[in-house]
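Dropping the structure in here first, questions after.
For this depiction, one protein chain was excluded, whereas all remaining protein chains were kept in their positions.
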Amino acid sequence: MTLIKQLNSQDEFVGFYLLKELDVKQTNGTPPKDYFDIVLCDSSGQMPAKYWDVSSTDKETFFPMGLVKVQGTVLTYRERLQIKISRIRKTEPDDGVNITDFIRSAPIRPVDLVYAIKQAMEKIGDPEIRTIVSFCIGKVEEKLMHYPAAKTHHHAYFAGLAYHMVRMLELGEFICKQRPFLNPDLLQAGIILHDIAKPEEMIAQLGIVSEYSVRGKLMGHISMASNWITEAAIREGIALDSDRVLALQHLVLSHHNLGEWGSPVQPQTAEAVALHHIDALDAKLQMVEDALDTTPETEPWTPMIRGLENKAVYRTNIPRAALESY
Amino acid sequence: MTLIKQLNSQDEFVGFYLLKELDVKQTNGTPPKDYFDIVLCDSSGQMPAKYWDVSSTDKETFFPMGLVKVQGTVLTYRERLQIKISRIRKTEPDDGVNITDFIRSAPIRPVDLVYAIKQAMEKIGDPEIRTIVSFCIGKVEEKLMHYPAAKTHHHAYFAGLAYHMVRMLELGEFICKQRPFLNPDLLQAGIILHDIAKPEEMIAQLGIVSEYSVRGKLMGHISMASNWITEAAIREGIALDSDRVLALQHLVLSHHNLGEWGSPVQPQTAEAVALHHIDALDAKLQMVEDALDTTPETEPWTPMIRGLENKAVYRTNIPRAALESY
Amino acid sequence: MTLIKQLNSQDEFVGFYLLKELDVKQTNGTPPKDYFDIVLCDSSGQMPAKYWDVSSTDKETFFPMGLVKVQGTVLTYRERLQIKISRIRKTEPDDGVNITDFIRSAPIRPVDLVYAIKQAMEKIGDPEIRTIVSFCIGKVEEKLMHYPAAKTHHHAYFAGLAYHMVRMLELGEFICKQRPFLNPDLLQAGIILHDIAKPEEMIAQLGIVSEYSVRGKLMGHISMASNWITEAAIREGIALDSDRVLALQHLVLSHHNLGEWGSPVQPQTAEAVALHHIDALDAKLQMVEDALDTTPETEPWTPMIRGLENKAVYRTNIPRAALESY
Amino acid sequence: MTLIKQLNSQDEFVGFYLLKELDVKQTNGTPPKDYFDIVLCDSSGQMPAKYWDVSSTDKETFFPMGLVKVQGTVLTYRERLQIKISRIRKTEPDDGVNITDFIRSAPIRPVDLVYAIKQAMEKIGDPEIRTIVSFCIGKVEEKLMHYPAAKTHHHAYFAGLAYHMVRMLELGEFICKQRPFLNPDLLQAGIILHDIAKPEEMIAQLGIVSEYSVRGKLMGHISMASNWITEAAIREGIALDSDRVLALQHLVLSHHNLGEWGSPVQPQTAEAVALHHIDALDAKLQMVEDALDTTPETEPWTPMIRGLENKAVYRTNIPRAALESY
Amino acid sequence: MTLIKQLNSQDEFVGFYLLKELDVKQTNGTPPKDYFDIVLCDSSGQMPAKYWDVSSTDKETFFPMGLVKVQGTVLTYRERLQIKISRIRKTEPDDGVNITDFIRSAPIRPVDLVYAIKQAMEKIGDPEIRTIVSFCIGKVEEKLMHYPAAKTHHHAYFAGLAYHMVRMLELGEFICKQRPFLNPDLLQAGIILHDIAKPEEMIAQLGIVSEYSVRGKLMGHISMASNWITEAAIREGIALDSDRVLALQHLVLSHHNLGEWGSPVQPQTAEAVALHHIDALDAKLQMVEDALDTTPETEPWTPMIRGLENKAVYRTNIPRAALESY
Partner (left out) sequence: MTLIKQLNSQDEFVGFYLLKELDVKQTNGTPPKDYFDIVLCDSSGQMPAKYWDVSSTDKETFFPMGLVKVQGTVLTYRERLQIKISRIRKTEPDDGVNITDFIRSAPIRPVDLVYAIKQAMEKIGDPEIRTIVSFCIGKVEEKLMHYPAAKTHHHAYFAGLAYHMVRMLELGEFICKQRPFLNPDLLQAGIILHDIAKPEEMIAQLGIVSEYSVRGKLMGHISMASNWITEAAIREGIALDSDRVLALQHLVLSHHNLGEWGSPVQPQTAEAVALHHIDALDAKLQMVEDALDTTPETEPWTPMIRGLENKAVYRTNIPRAALESY
């Protein structure tokens, strides 16, 4: 069984892979013949592939996001590696392969991430706040196990949303210790709620967003989460004019900081200011970490990163020499 | 009884006025003495006034937005008219004066405006949409009778909000006839709902906004109205995933058009595009009309108008010569 | 005779169409052979086509915007329909086909649109204003019968400019009734003049703009129309310092509202403010209507619309249920 | 005769000055008494002054921009020098003083500036271009003798506009020699015409702009000059579709470079690009030179300059040590 | 000894205070008399004061930022407390008062802050990086004991700069543990160096910035620090093309993130991205904390905060109810 990352030119190999993309194309000959232009991937990376002798049955058999068993040869085409597929079939139960082994995902198990989020929820002392947070988690709990945090921007992989929340909760706990004037109930609740409606804003499978939902486009996840808070209050018998409800609404509504970034109001409580900057810090650092991870170690520069003013990031390669461990 | 607009220099007069502003100031003498720096107004305009011999009782008697009977003389001070008050007292029931006669208000009676809004609501054929509109009107019906549409921007007077709605409903009806592809139920509902939460966003008395409410600052009227729609659906037993609920949410959320103007999403339905531009047309023309009305006819230019790119408006004074009436 | 909209896969057909686009391309064989990559259209829509056996004569015979008679077969290529042309010839007088039957155009006959514009002109009571409007219409009257209002933005079809004017004149009339402080002579004149120089700014045929003229690029239609007003005044013996001339100049110069949108001055008269917003309302709603019309009814979303903040528009599909007709 | 720049604290003096500003104010005593709050100036600078015993006659005698003879004492008030006027009268013919000796003006005589502009005009070889330039100069020739180039921005003094033109013409001549691909007829004509309508855009006296004209506000000097070119062509029998006319229109219309700076089109000919940057270079350097000139030599920083991104300019004070003279 | 915060209306008191502001003004009487318009402060707050009988000696005795002993009475003037000073003298050595007891300062002793910074420096394992950091600290070590971090924006008090550094170092240590791909040597060095040149950019006394230095205005602290790194390398014999030198330069140059915020390049290394967001998080939270601290507890809203999009911050007042301590 060969990982894609380990394939070299001229290798002949057999293995299981995920059919991430598949286009039916035609050769330029007369008459033109169909072929598959494919991207194969596993958790170690991805590689383009061609399958030249496509039958009508093949076109009805193979689709993106399916697992396949492939026999092929690695060629070099325009200075890049490419697979020439000689045989391909869909996997069968007896193959014993599981699609989640072939996709990129958060470095912590989804079940542990959701557990950590719930632990943070339990630590919220204020009962109204905890009840609202609990109600909202309930609406998406199943999706929290696998949804990404965004389409491409950051944490765009299996369970990326929950991973983003957990990292922010760690930061939130640290900041609350550093600055006791902050209310930890509000800040941690804000961290859990700020992107809670993203699973309804986007349509995702296996951590990959295919598109935004109609509701996502017409309302946006910020307004959706704001309405969930209202729904939670009504359903759980909390007064709509409660100052807790208002404080949570404000945290969610303002967390993008500026109108041009999608927030109808700007942060005007201490916790709302903290929430925005913790979100920015975690999201931007994750963009950098993800970009460095997925760039070959021999490349000094990552591709350009849209969320970082469209700048590429340089791998400094100065060895960590700190006298004490961090 | 003399209207402020009719006062001339050297006039001695007695009359009833509204104490619009009052500051207690001190003269520069030693010891300094208290005096009142006042603005008196009635529905015809306003004029500064001074009351020089202020007692301790006076300071506990007179406050802004109270009606007073004044005896005074008109002087010219730095080229502007100013009243020197010789006697002043609060009005009494027997005076038979009514505060609403002293303030600026919409040119149509509040009761007629609210009636017109309800008529438009009744014409909405879709029962879900009509129910939601009715629920939201119910939350502010009493305030619709007197609230302004904004603090200073436009329709900033008694019943200005209802007047803005009614004018927009007329335009909405015309546009729906001109362009039958628009759904009049949605457009007219959007017109009624788009600013419906403004009475909760601002604190106003007699058509004058003193400040924004805490909820107004932390949520904004757009998100408040969006949450009212959710509340209406829950309370009235309408499914939260109804496409009517979503269409109304979108109308409200997008009506400011751009993120930097406060809308978390941009208009993406035909009716939402129509709503934004009908709102802009009505608000901007009203700003012009109000500015021209409150500028003396002898002045060719109004003061600068913030909502019009901070430009002043020029009074063209070319007589209407159209062969047919418009 | 088969409309393009009605063609299905595998159909063999003969019909008349407009050759909207034609590129001579080469196959990848050795030696390469020429073929035509074509777009055929009629008033119902358009479809790509290939003609494989191109002779030297063909290359001198067929050009875009010509009518042709085509015999062909409909194939499916990469999931889209495409015509394989087996025979093609130019139309002849005896075919009895008229190019205007094959293009997209305003829903009202050009002759009726121009008549409506002239009626509105006749209703202008002020003789100076009417004379200037008449002179400017005279410069482009023939082109008003067929020019579009823009290259791609809005009303981009046969007689689209005149259609935009007529719709705006209807709105102008309504607004003048709603707000009697507006001078209808000025507003209706401004509506007729605001885009009057567009036919000199763009080079168009059959309602399709191929490019901007040199004068169009170096002056822009706003400054051109402004200069036409000066020319009209001189030629017709109207004083250049007339306040009517100035008011019309201002209407034309300011109608794009902001410098970054091309207006050297911002609206500073009541009618100029009205003109800008009536223009915006009509243009934006037409963009939406056109996008919905040309998107298959089965598609919930139109393509992205540049003039609407690059947003797509969603087809709400909530049936009109208004109790009274609009 | 004492220059204002030479007055020191405690000086008693008599002299002629220009009454640049005059406000009638009242003391705080009871009853309040009128006094004059005055700014006196001559060509060397200006100083505030007070005249305490104002009679009714005085208020009808003294107005801004009049010459006066003053007897007074210099006091220090809040760390600044101030004149206490003991006697004041208007000047009489016998005094032999001339108002132009008391105002700030270009460092070259107006008659020489206008002569230089006309010389540049005569050097234009193309007859159509020269004719149009001549016609436009004719419209403002008298005002060119004294108009400033702007209200406050740059060259805001007597004959500042002509001075700006002459300096730009020198630069234009140099650039045309350095870059022979530029057409000097067009560039020098563009320099003369670019601000030619400013005297009609602003109302100025003695080099000081009091306000913008109605036409200036509603059209702007750029569109006014564009229309003058059209007028020139019609009156002088030049075809309106001449490419010279178009090239000159473009130079004028585009010289502010960007829409937000007032140009409806951006520079699209070589000469238009040159014109914009020569204009910017001359205007910005003049702002710096004027600011340094009017800041006391002991001050290292000028006040903030709006046209220079609101920055103050620092006086470097490094002596010029170039081996050869520049 | 009475703290300013404890003074109430009608109190007669004696105490030591800092003369924070002092203006010599004149009464409006004839002849006008000099008085002092004063702001007195101590570490608990500040209050306006008047001293009416000012002698010539007084004007040469009292200046801002001097300590004084005051006997006075508290009055209410226009609804605010104000001190009427009856006696005032400068403090003398025997008074035993120390100016640093009267000013606002960081909540940690400067000596402890500088010690913490040096500890962090010692933990840098890479010798080149540590040497450069040490050299730069050496240039401002004495000023680190008292300089604020900004004029008004944030940490604008005694030792505010060192306090900002220490808080950021704590955050940097936490983030490096959370994300091991970051190089702690670089990040902690970047934190120490990013604002290291601020003491040369601003002129401050007792934690209060009076103005920017000439060098501060002409270079800015970012370019100054960049040049210090070059100087450090040359003086300490480190190669100028060392990748450590480049990495530190980049950290300093990019830490304001955008060109319009003063950074000539944008963050393009992982540590530079981290530095910018840690800086933003700490500065913004400190602005909020400072604003809440200096706003009376009875006020629900702070004044507007320029660094927070000019928004005021609301005091939520929801009690901290977390089950565990944070």
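Residue numbering begins at 1 within each chain, and the chains themselves are lettered A, B, C, D and E in the order written.
In this section, a residue touches a chain if its C-beta (ideal position, glycine included) is under 8 Å from a C-beta of that chain, and two chains touch if they have at least 3 such contacts.
Everything numeric in this text was worked out from a predicted model, so none of it was measured.
*Asks:* Considering the entire complex, write down the shown chains that touch the omitted one.
*Replies:* By the stated touch criterion, the chain not on view contacts A, C, D, E.
*Asks:* Can you tell me which of D:I103, D:C176 or D:M202 touches the chain that was removed from the display?
*Replies:* Spelled out, the listed residue whose C-beta touches the missing chain is D:C176.
*Asks:* Quick one: which of D:Q10, D:T298 or D:T316 touches the chain that's been left out?
*Replies:* Reading the full complex, the residue touching the unseen chain is D:T316.
*Asks:* Identify the residues of chain E touching the omitted chain, counting contacts across the whole complex.
*Replies:* Counting over the whole complex, chain E touches the hidden chain at residues 214-215, 217-220, 222-223, 226-227, 230-231, 234-235, 240, 246-247, 249-250, 253-254, 258-265, 268-269.
*Asks:* On chain D, where is the contact patch with the chain that was removed from view?
*Replies:* Residues 122-126, 167, 170-171, 173-186, 243-244, 247, 257-258, 266-271, 273-274, 277-278, 280-281, 284-285, 288-289, 292, 308-309, 311-314, 316-324, 326 of chain D touch the chain that is not shown.
*Asks:* Suppose we count only contacts with the excluded chain; which residues of chain C make the list?
*Replies:* 24-26, 28-30, 214, 217-218
Operating definition for what follows: only the chains that are shown with their structure count from here on.
*Asks:* Any chains in contact with both chain B and chain D?
*Replies:* C, E
*Asks:* Do the two copies chain D and chain E share over half of their interface residue numbers, or under half; same or different?
*Replies:* different
*Asks:* Between chain C and chain E, tell me the centre distance in angstrom, where each centre is the average of that chain's C-alpha atoms.
*Replies:* 62
*Asks:* I'd like to verify one number: the distance from the centre of chain B to the centre of chain C, where each centre is the average of its C-alpha atoms, in whole angstrom.
*Replies:* Chain centroid spacing, chain B to chain C, equals 41 Å.
*Asks:* Where does chain A touch two or more other chains at once, residue-wise?
*Replies:* Residue numbers touching two or more other chains: 214, 217-218, 247, 258, 268-269.
*Asks:* Which chains touch, pair by pair?
*Replies:* The list of touching pairs comes to A-B, A-C, A-E, B-C, B-D, B-E, C-D, D-E.
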